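Missing here: one protein chain of the complex. Every other protein chain is in place.
Coming up: subunit A.
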Amino acid sequence: MTGIINYGAGNIFSLTAALDRLGIPYGMVNTQDELIAYDRIIIPGVGHAGAAMRKLQASGLAASIGQLTKPVLGICVGMQLLTAYSEEGNSSLLNIVPLKTLHFENRISEKVPHIGWNQVFHENGFALFANIKKDAYFYFVHSYFIEYNATFTAAFTDYGLKFSASLQDRNFYGVQFHPEKSGEAGEQLLLNFSNLY
């Protein structure tokens, strides 16, 4: 069963609705002790990375997430939390993946936020993208991005620059887009995550 980290970071109704549609069972993780009840974990997140990190620390979950050996999927700000640092509010984050989250502004000439459907290019062999086209469109809405990295980037997207649309480091996965809002491709990705291991 999938546990959803419930730390008050924005709306999770759309995510649980998508899991309901797909028949993926889930429960809420409010405390450290509840992590053990689930075989995989989703970290949702909307809004401000620094504020999300403070909420995660206040819930006592921040210290435990990095110790997990089961599959963990961060979505949007939930993925950014996995990195070491965000320019959003100059925030130190979980530092599970040694990358930085940066602001689009002043780095690209395109509009910010990056809102809409953009192509996600993944390499072969990433289980999270099984049965998903190599240039499939996913729905993005964000102003901060995780830098591209040859080791940890599982899929990239171009928006004025090449950034990490998806990360993988050991059992830790992340997607910058919203699979729960990305039509059939997004639903396939959620199914893939629920079938990992």
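One rule holds for everything that comes next: contacts are C-beta pairs under 8 Å (C-beta built on N, C-alpha and C of every residue); 3 or more make two chains touch, one makes a residue touch a chain; residues count from 1.
Simple rule for what comes next: contacts and distances are computed from a predicted model.
Going by its UniProt record, the hidden chain of the complex is named "Imidazole glycerol phosphate synthase subunit HisF" among "Carbon monoxide dehydrogenase", "Imidazole glycerol phosphate synthase subunit HisF", "Carbohydrate ABC transporter substrate-binding protein (CUT1 family)" or "PucR family transcriptional regulator". Shown as candidates are A:Pro25, A:Gly66 or A:Gly116; the residue that touches the absent chain is A:Gly116.
Touching the omitted chain from subunit A are residues 10-11, 13-14, 17-18, 20-21, 46-48, 110-119, 137, 139, 141-143, 158-159, 178, 180-184, 186-187.
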